[in-house]
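Missing here: one protein chain of the complex. Every other protein chain is in place.
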Amino acid sequence: MKNGATIILDWGKLKFFLGEVLRNFSRNTGMQVTAIGTVAITIVLLGLFLFVRGALADVGSRLLDQIEVSAYLRTDVTPAQVTAIAHFLAEDPRIASARFVPKKQALAELRERTKGTIDTALLTENPLPDKFRIKTHVPDDVPAVAASIRRLSGVDNVVYGQKIVQRLLQLGAVLRRIGIAVIVVFFAVAGIIISNTIRLTVFARRREIAIMQLVGATGTYIRLPFICEGLLDGVIGALLAVALLAAARIALWPRLLEALPWVQLAGMPVDARLLVAQLVAVGAAIGVVASWISVGRHLRT
Amino acid sequence: MKNGATIILDWGKLKFFLGEVLRNFSRNTGMQVTAIGTVAITIVLLGLFLFVRGALADVGSRLLDQIEVSAYLRTDVTPAQVTAIAHFLAEDPRIASARFVPKKQALAELRERTKGTIDTALLTENPLPDKFRIKTHVPDDVPAVAASIRRLSGVDNVVYGQKIVQRLLQLGAVLRRIGIAVIVVFFAVAGIIISNTIRLTVFARRREIAIMQLVGATGTYIRLPFICEGLLDGVIGALLAVALLAAARIALWPRLLEALPWVQLAGMPVDARLLVAQLVAVGAAIGVVASWISVGRHLRT
Amino acid sequence: MKSPLPAMISLRGVTLVYPNGVRALDNVNLEIEKGDFVFLVGDSGTGKSSLLRLLYREARSTAGEIVVDGIRVDRLRRKRVPALRRHLGVVFQDFKLLVDKTVWENVAFAMQVTGAHTRDVMRQVPRVLDLVGLSHKSRMYPGELSGGEQQRAAIARALVNNPKILLCDEPTGNLDPANTTEITALLQRINLKGTTVVVATHNQAVVDRMRRRVVRLSDGRITADEERGYYYLGLGQTQVLSG
Partner (left out) sequence: MKSPLPAMISLRGVTLVYPNGVRALDNVNLEIEKGDFVFLVGDSGTGKSSLLRLLYREARSTAGEIVVDGIRVDRLRRKRVPALRRHLGVVFQDFKLLVDKTVWENVAFAMQVTGAHTRDVMRQVPRVLDLVGLSHKSRMYPGELSGGEQQRAAIARALVNNPKILLCDEPTGNLDPANTTEITALLQRINLKGTTVVVATHNQAVVDRMRRRVVRLSDGRITADEERGYYYLGLGQTQVLSG
């Protein structure tokens, strides 16, 4: 009589086990294809979402990177006040650059902008004030920075594309929140669907599982092939998703660059190998967890 | 011996049939819950997508509805030319409004905008030109309209937020295309998942189906309860989705309005009853088609 | 002695080779007339179940002609198969009960698929359950029955439509002698009412007691066909048809 406590692993057993997994895996091809397809589509959508989210953030900042704050100074501003303001602007970490524009240059710029429609010959003196041109690192800081500058002495008025910037910022915030909600829902959906698939696989084999138990198989012994099946589903699905994403990148990238030439998408810092590893890990984890839970439920009864 | 060709429907049969459907439906509660959940989530996402798509279009146009084209006229423009331009602008169907702004008013506006930073007392004569302020019906037309106005005689220069408008328009176009792709993928996913679920249900009952066939049941007789099961799954899932969407509207609407006060979301013309009917119809169709296909596959073997 | 009447069941040169290459039946010729009672005997794995399977088209013959109640079963179109099966009562060797239906429902189901009136179902089902002595278990599921009870449920289902032909595959394998005697008597009564009965069995006692026609299979061939035979090749008038 064999001693059930001592499990000696030999090559035959491993071969048997792998055969078992491959058999389960290949027997219900249709089922596996749909399970893998589900994982693949979920992960493709996840990948797409991550990309779109990244791209949108990038697009948002690029869309607004021309936004600058103009701080008009009072006509009676003193040089000391100007220095103090320059100092203040240089110290604020949110500010990327601040340039002093003397009124002479401002007039030249106005002239340039309106292309000779202002007849400067008519001016006996420059009517424009001195100003600072300020850019922030991120557009989100613009309103706050503008407000803090407005409080400085010597500053007369602070102007930027208030309305449009505000709206874009609000929109961005809402979209970000919706995005997070969508990704949470997505993970829930993926989990439910894959666990559902494997639960049904187990359900379809409930009679076989009951027999295995009657013949003396332990829970782990019965569980293991299913776990491996889930793992395979997850990994293959993830690899498929990675392939689809890569294909999409190759096929759609040039068209995207063409459609949005001002976005330097190529510059987005993505470590492809890390991303692939992460997506595959997500797939594997989903497969293993889903099958573990699903099989467990049937073993208990 | 009964004549199989004459099927007489009596109350007992109907009761039996409904019992059959309800029994199948309630036996594997877990399975039904996941199937219904899948339909519900798919349809919720579909509803959300449709809403976001509609909202984005609305937001896009509202974001840009302040965008106006300024057509500066030459200082030597003749009254006849001004009339001709006004005429042209009035005739272009893409243009919503065109207002003539004499230079006096322009100066007042400039003064207002720079809040007294231009010392108008210094001006011996108004240095600004006359201009037209033009608004289009849709932001997309802005660049073309601007170009056509620039060609008119008497027009010196046409100015609008060129860069930002262009970028927003490009972005909108790209997002629209991505949106269509996502919705197509979504429908494919929903179809695959639901058909998968029902196929597995059928697969789990393959032995029972084989026995029914051996006892003389026709394909239709076996199919019908499954079809009804699919229908129930689809309809219940859709109703659940509608309930979730309604709850989301009630719970999130005020917060959305608060976040984006400038978007008059309330004004979006949605016929709630029609939408509900459509979503339920989509759910029912998915359920019936998926189960029809799935059961057929198993009956053939 | 051959009757001039058209046979109820007729196999001519029937061969059955399963997809895995096993030749289960080999050039079988057999005529069973209306009202016959035939025992199909033979060692395990000689093709008894296979022969029955051909008659209700669970298996399709590789060669030969099969006629059941005037229907060319070997040529029957898929769509017509349910109608054929409704005219046959079959007791399967492995019962084939629907595990998610009670005994009552299992038996009723076979009637309902024929489109029977509900009031007929309500009258007929308790009757056959009573015949096999299973009335007290009618609300139980197959998983809650003993082996013999399941077998009797399967017999009840085969009887419920009052079929012209009754095919029984090892119908007493799980029954005690008393139950076996009862079921055998039941089959005999049904046969007396005109039903053609074919019983594949290993039960020597049943065959020897009944003394009815015995068709002997051996490795897929009919090796003997006795009019009043015993389980073991005995005294009956032997007429080997083929082999």
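Each chain carries a letter (A, B and C) given by its place in the written order, and its residues are counted from 1.
The rule is simple: a contact is a pair of C-beta atoms (placed from the backbone, for glycine too) under 8 Å apart; a residue touches a chain by one contact, two chains touch by 3 or more.
The model shown is predicted, which means the values in this text are computed figures rather than measured ones.
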item	value
Neighbouring shown chains of the undisplayed chain, as defined at the top	A, C
Residue among A:Arg23, A:Arg99 or A:Arg206 that touches the chain left out of view	A:Arg23
From C:Thr15, C:Asn29, C:Gln93 or C:Thr223, residue that would touch the chain that is not displayed	C:Gln93
Among A:Leu18, A:Ile211 or A:Ala281, residue touching the chain not depicted	A:Ile211
For chain A, residues in touch with the removed chain	1-8, 10-13, 16, 23, 27, 207-208, 211-218, 221
Residues belonging to chain C that touch the chain removed from view	18, 20, 22, 41-46, 48-50, 93-94, 140, 144-149, 151-152, 169-170, 173-180, 202, 204-205, 231
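In this section, only the chains that are shown with their structure count from here on.
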item	value
Both-way neighbours, i.e. chains that touch chain B and touch chain A	none
Chain nearest the overall Cα centroid	B
Greatest separation from chain C - chain, by CA centre	A
Euclidean distance of C-alpha centroids - chain A vs chain B, Å	22
Mean-CA-position distance for chain C and chain A (Å)	67
Mean-CA-position distance for chain C and chain B (Å)	63
Residues within chain B bordering two or more other chains	none
Chain C, residues touching no fewer than two other chains	none
